[in-house]
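The chains shown are only part of the set, and none of them has been moved.
Note that the chains are named A, B and C in the order they appear, and that numbering of residues resets to 1 at the start of each chain.
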Amino acid sequence: MSETLLEVRNLSKHFGAIRALDNFDMTIHRGEVVALAGDNGAGKTTMIKTISGVFRPTSGEVILRGEPVSFSTPQEARDKGIETIYQDLALADNLSIGANIFLGREPMTKKWGFLPVLDRKTMREAARETMALLDFHVSRLDAPVSNFSGGQRQAVAIGRAVHWNAQILIMDEPTAALGVPEQRKVLSLIRQLKAQGRGIIFISHNLQDIFAVSDRIIVMRRGIKAGERAISETTHDEVVKLMIGG
Amino acid sequence: MSTPTEASPDSGHGKPQADHADQARTLVQHVADLRAWLFLAALVVGFEFWARVSFGGTFILNTFNLQSIAIFAVAPLLLATGQTFVIISGGIDLSLGFIMGLAAVVAAHTINAVTPGAGLLVGVLAGFLAGVAIACIPGMINGLLVSRLKVPPFIGTLGMFGVARGTAFLLAGGTTVPVSNNLFAMIGNGRIWGIPYIVIITAVFMLVMHYVLSQTKFGQHNYAIGANVQAARRAGIDVKGHLFRLYVLSAACAGLAGVLYSARFNAGAAQAGEPLLLDCVAAVVIGGASLFGGSGTILGTIAGALVIAVIQYGLVFVNVEPFWQFISVGVVIIISVLIDQAQRRFAGGRVDE
Amino acid sequence: QDKKFTIALIPGLTTDAFYITMRKGAEAAAEALGAELVFQGAPEFNAVLQVPVLDAVIARKPDAILIAPTDKTQLIQPLKKAADAGIPVITVDTFIGDGKYQTGSGDADFPLAYIASDNVLGGRMAAHALAQAIGGEGKVYVSNVKPGVSTTDQREEGFKEEMAEHYPNVQVLETQFNDDDANKAASQLQAVFARNPDLKGVFGANLFSALGAGNGVQQAGQTGKVRVVAFDAPTSIVDNINTGLVDVAIAQHPAEIGYYGVVSAFAHLTGHSIPTAIGTGFTVIDKANVADPEVAKYIYSD
């Protein structure tokens, strides 16, 4: 079995009386795609936000490459090589695609040989390339992302996460707003990332997509783990049964 | 690969509830909603303690102090009420102070003009009517600017700040306008069972405004617009009409404040409301509203306004040096919200994000 | 001599009955002398706001400037610009430097004249009046606008000096600043009274301080027991004195100040020499004399 990248032990997150996540365990290895499935409100988003430093866990541990970590901000998680695509995108609407991709890690260049300034050209180029990766060919590289369509914005969020060579990628319903060709692109991208040895958490309501790219599936129900299966050893039906607790 | 684990299936009901909360936090939340009141209570207790220790007196068990604070709070409260509505909608009304001044001046002139011919009562009624009605004019212009012409509220009402100010001073001839009508003076300074009339008028008015904000469509739409104006518009709310009415309402509150000012001081003054701007916005925010819109209550604002009135009164009462009063008021205002923050965290509503 | 002189009057602030009355006096003089009066000022008593107004007035090159400088130090440089441009400067109501002009010493002696009722003296008169009203002993305090306004600061100063020098049995409590808010001034009076039930009097150092303090006394049910001395005498003061809300008002003579200001400027412009200081007096108004036309003419008219 390949190296363990990330492990989560007994992780809980409560909102007041609501146990959105309750004593949850999971592991991801290098080169592995783990799908997280479950009905609406099962706790998937809460789970990954707790890993990525958005929420502080109520209790439990996150272990990264054998070391216990505790991210109090998403910055710390990013610095340790965890990139996340959030379900609600989390883009700065007033900034361009490039500025969003580089948000928090802006490239600099020197003007007149000495004055450090933002390297907008690099950002623009990277934006064009990253979007093209997903088959989006954008020309309005200086327009704020608020001017783009739902799927285009989804692509920006995906683009941002894949641009940085993170070891661990967390994707919360990345294809929900995408057109058919773009969905396929994203799936093939996931396979590529997997081949490069990254660990990926893939959240989706689309079982077909899950079965197409994942190695393992974890089904959540009301904040707990309802079951875990190797993809090769399970079926759509079994997964649905786990989801609804039947 | 790790061994697949199984959770004991949730027996009982076939279909899981999408929502797995219970109602337990409601109580905690209710207390949290009262946080401005709690702080007010703490403040009062603090002054009481201070008064007892420093000179053996009492701060709060003293009806004189209660009356004084209540009267003090009238004008800021009325302005803050209008401001509460506006702030919940995501706007701000900077012109309220001078609309109050304008109303005070017009009420004074009107009463002086009407009383000799028509008698005390008619004079007073005319004054009230004229004061509130004149206030509605700048309110309507604010409303038009914000709703139709999409001028940002800050700028539209800042412009009106100047226009109302100039108009009020022009009408007042740059000075105060003395009123002569004994009934009006009586309303401004009389009391019944120890309660000043203007406090009663204000209390009734606040009750009505509380009703409007919490129990009517107008109030509900106000919250929706403040949270997400796009969503409100798409839901079919007449946002333009609402905003128009909103700024008229807030101006009317200022108008009432102006009339009561004239009644109390027996004179209308154009600058009557000028110093209240920051205090009235602060009252709303201390009361729990966000300047980004979508939240706030009249009850909270009342607490916020009383917090400010109690600090300012109390510091004089316990005899703090003048320049130190500035500092103390500042510190207490900050603390009032710090406690709010701590409670929110404790109540565990929206978290860290 | 058929040139029509333009004389500018720059008050401490424009929204004040005192200065509006000063303007009336100045206009009367201007009309009598065939001069033109320009009245321009800032909405608040603050140097940052007054200086640009002064500059814009200088730009129009009036023949003379009458100004109530908002600070004795801070207005020196800006006024020097006018003097350097050859525009004679006369200060009214307030002064720069030490108020002693044309002495040939110091950098603030260039104005031609200072025409005013001395605010320190006014404060002293208020103290005297209040001390008399309360029988020379007991607790009093000053209700003031806000710190940093030279006129009202000086009234407070004069008030305290007078009490300290001549009324040892009067105890002057902490000053209370009301930000020119009558409501706050009233509440402060109530708080001071609640703390000091033996409070005997209050000096309201300007219109709203007095109006508020008077109302506070009324709210406290102490009318006639806590004495109120007001500075300035706008029309509303008549009522206040008649109803007993205010016991004594110290009226300045703003119309006279304005009048003498214009006359002095005109005299200078037409080649006459003028005195470097003209003190206009005060009138102490109380219930006994408020109806007297000789006194009533000092009520600031609107």
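The working rule: a contact is a pair of C-beta atoms (placed from the backbone, for glycine too) under 8 Å apart; a residue touches a chain by one contact, two chains touch by 3 or more.
Quantities reported herein were computed from a predicted structural model and do not represent experimental measurements.
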| item | value |
| --- | --- |
| Chain composition of the complete assembly in this structure file | A x2, B x2, C x1 |
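By our rule, only the chains that are shown with their structure count from here on.
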| item | value |
| --- | --- |
| Farthest chain relative to chain C (centres taken as mean CA coordinates) | A |
| Distance between the centres, which are taken as Cα means, of chain B and chain A, whole angstrom | 45 |
| Cα-centroid distance, chain A relative to chain C, in whole angstrom | 71 |
| Whole-Å gap separating chain B and chain C, where each centre is the average of the chain's CA atoms | 35 |
| Residues of chain C engaged with two or more neighbouring chains | none |
| Residue list for chain A, restricted to those that touch at least two other chains | none |
| Residues on chain C engaged by chain B in the complex (per definition of touch) | 14-17, 20, 43, 147, 173-177, 179-184, 186-188, 190-192, 194-195, 207-208, 211-212, 215, 218-220, 234-236, 238-240, 243, 245, 300, 302 |
| Footprint of chain C on chain B - complex, ascending | 55, 57, 62, 64-65, 67-69, 71-72, 74-76, 165, 169, 172-178, 180, 189, 196, 261, 264-267, 269-272, 274-276, 309, 312-314, 316-319, 321-323, 325 |
